[in-house]
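Every protein chain except one is present and positioned as in the full complex.
After this line comes subunit A, so read on.
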Amino acid sequence: MSPTRQRLQITAATPDPALLDLPWHIPLEEWPAETLAALPRGISRHIVRFARLSGRVIAIKEIGETVAYREYELLRQLRRLDVPSVEPVGVITGRRSPEGEPLEAVLITKHLQFSLPYRSLFSQSLRPDTATRLIDALAVLLVRLHLAGFYWGDVSLSNTLFRRDAETFAAYLVDAETGDLHEQLTEGQRAYDLEVARVNIIGELMDLQAGEFLEEDVDAVAIGNALAERYRELWRALTEVESFGYGERWRVQARIDRLNDLGFDVGELDITSDLDGTTVRIQPKVVESGHHSRRLMRLTGLDVGENQARRLLNDLDEYRAATDRQAEDESFVAHDWLTEVFEPAVRKVPREMRGKLEPAQIFHELLDHRWYLSQQQHRDVPLNEVAKSYVKHILPNRPDEQSILGIQPGDLRDSTDTIPTIDDDQLIG
């Protein structure tokens, strides 16, 4: 073996042999354009590139070896804890250039399909409620991370990806480099994470304003503060101790219902009463998000976002009522709804348009479109008619969202002179 040959060490749970075909002997910054899925040129701590691998897109980050292994492990643990985060593929070390120069280790993650970087969402046409929905999604993510004992250390919009989830968004953690998993977080850790989040978000929005991607009159500070407020509300709702008189025991069920409404299941509820038995105190100890998505998964096998699940379950309930089958076993009805309603509707979308939105998101938009058409025509428009109209008038105008990569608008404009923005006004036809 020549002294300059590299001896790659690949650490991965399920290694894809195609990984070996990528040009690891070249510094990431100089990778040939044909290997890359996009050409980002942003300023970040590390060099990050997107490449195609076995029909998927992967994100590759050059980073120190120990840090790479650490982040890989953390991301794996986060997935085990069922926290929304990117999926780690592996770590590659032992890279060398043909001249024998050692090259930095890389951490590889799967690109999250149908995810949207914040820069594509916070565009000039930012509607106030889009900002609110993004901030809500990030607050939910931060609360979930904190409940799982994860201290992020660098909460920011750039370290988060967003996915459409019915009329809302769901946020995913992308960068765990500064994070730590603990048995339980201290007040100080939570407070500091939240303060970092607030300052980073405001900074990121001010940056978009400086680059004229976001209007000057958007109040960046107010949006940052809203995150902190939303987080505190949610944390209180999930963890607060509630006391009431012995006669008001219905409040136990009310609390559980309230948590379900927020999308959380209660795994463990602490109930204590004082010695004379006049007051009862309850406090949720273990809460798990995904109340609706778990229920839908159990009934239909569909794996979708929490709010998409909520929407689909509502439609399932309507179907059950409309077909007068309330007395029947729910899972039988769900099976029929899946084959008679959901699948035919989603199949109406021509193959070439399937990269635009996830099936569950398309179904959500179909329901919106049905409401719109029915209002307009003063009649209940059947779903197959709705689907025809949707595929003809709405969907063609939607951008492909399957793989919008972490490109900074300014950089993209260098090569194609266009900025990828997602226009929310097209949402409802």
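The criterion applied here is as follows: a contact is a pair of C-beta atoms (placed from the backbone, for glycine too) under 8 Å apart; a residue touches a chain by one contact, two chains touch by 3 or more; residues count from 1.
Convention: contacts and distances are computed from a predicted model.
Asks: Assuming one chain is omitted from the figure, identify its UniProt name from "Beta-ketoacyl-[acyl-carrier-protein] synthase III", "NADH-quinone oxidoreductase subunit C", "ABC transporter ATP-binding protein" or "Pyruvate formate-lyase".
Replies: Matching the unshown chain against "Beta-ketoacyl-[acyl-carrier-protein] synthase III", "NADH-quinone oxidoreductase subunit C", "ABC transporter ATP-binding protein" or "Pyruvate formate-lyase" yields "ABC transporter ATP-binding protein".
Asks: Which of these touches the unseen chain: A:D16, A:E104, A:E167 or A:D265?
Replies: A:E104
Asks: May I ask which residue of A:E73, A:D154, A:E167 or A:D400 touches the chain that does not appear here?
Replies: Of the candidates A:E73, A:D154, A:E167 or A:D400, A:D154 is in touch with the missing chain.
Asks: Out of A:V67, A:V252, A:L269 or A:V391, which touches the unshown chain?
Replies: Missing-chain contact among the listed residues: A:V67.
Asks: Which subunit A residues would touch the chain omitted from the figure, given the whole complex?
Replies: These residues touch the chain not displayed: 42-45, 63-64, 66-67, 104, 151, 153-154, 156, 158, 177-178, 183-184, 186-189, 191-192, 195-196, 199-200, 202-204, 206-208, 210-213, 221, 224, 408, 410.
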